[in-house]
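Every protein chain of the complex appears in place save one, which is left out.
Now for chain A:
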Amino acid sequence: MTVDLDAYLPFVVPAVAALAARPLAERLPPRTASWVLTVLAAGLAIASLVPLFALARGDLFAALLFAAAVAGGAVAAYGQGRALRTARRQARDLPGDGVLAVVADDRIDAYSVPGRVVVSTGMLGALDAGEQRVLFAHEIAHLSGRHHLLRAVVRVASAANPLLWPMRRALWYATERWADERAAAAVGDRVMAARVIGKVALASGTAPSVRMGIGTTRPGPVPRRVAALLGPPPRRGAVLTVAALGLLLCSGLTAPDLVGDPHHAPVSGIVVVAGPRR
């Protein structure tokens, strides 16, 4: 019983991409990493739908997988759209007319929602003028880079193909790093930007760790962001970018190949993944 390796590609490539997501987010310059992860997630989600669609007519299991993927993507897209609309509406109702909305709240908090940056009076009181610039530049970088849209794309893609799930967290981290580097550039001082992030995180207090598993000694995102700013500035990751996009190309090239021949081995590939072959 021979199984054509090609048949596994719609599953293998996203799995490889998901494994590679975290290293990509850490090694590539954050802006490049964000775009590579988004394009990769969207492209791979589509590329894995194409062969399923082609097989769906003749294979009940493929048809079910295809239906589940499309339904998952559609539900996620609807949820994202609704969350973005709610956030925009709420952002309009916030006090003030400009981008910045200051809210009277002693807790130390700051975030951006599409269109607005919200900062508590507690946060403003904890930072001097230069430190505030780091904070504003970071949050405004989220807005001008439209990071919420990139995040929405990856969430929809990973809902359509759950193998891509780890890319959500990787993109989330990459966009935070992107905003950090923009903030550091705005004040011209990466060490200072690192200190502000660290200071705010320490002042905000700790929460019980939500990470699961035994012996998870990996540092959380904040220490990694601070360490990245204290280290050397990111270098171009041309080789990694090409490799990541090559992965997409590889998946994109095989998809029409499989579609062209509906009796091609992918059926067996899918059945093997699902369980014992009849």
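Rule of thumb we're sticking to: a contact is a pair of C-beta atoms (placed from the backbone, for glycine too) under 8 Å apart; a residue touches a chain by one contact, two chains touch by 3 or more; residues count from 1.
The rule is short, and it goes like this: contacts and distances are computed from a predicted model.
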Query: Which protein name, taken from UniProt, belongs to the chain you can't see among "Transcriptional regulator", "Quinol:cytochrome c oxidoreductase membrane protein", "proton-translocating NAD(P)(+) transhydrogenase" or "Phosphonate ABC transporter permease protein"?
result: "Transcriptional regulator"
- line: Of the candidates A:G98, A:G125, A:G188 or A:G205, the residue in contact with the absent chain is A:G205
- prompt: Where the complex has a chain not shown, which of A:A83, A:A186 or A:C250 is the residue touching it?
  reply: A:A83
- request: Using the touch definition up top, pick the residue from A:V113, A:A157, A:A174 or A:L248 that touches the left-out chain.
  value: A:V113
Field: Positions on chain A where the hidden chain makes contact
entry: 79-80, 82-87, 89-90, 93-95, 101-105, 109-114, 118, 120, 123, 135, 138-139, 142, 147-148, 151-152, 155, 172, 175-176, 179, 191, 194-195, 197-202, 204-209, 211, 217, 219-223, 226-227, 230
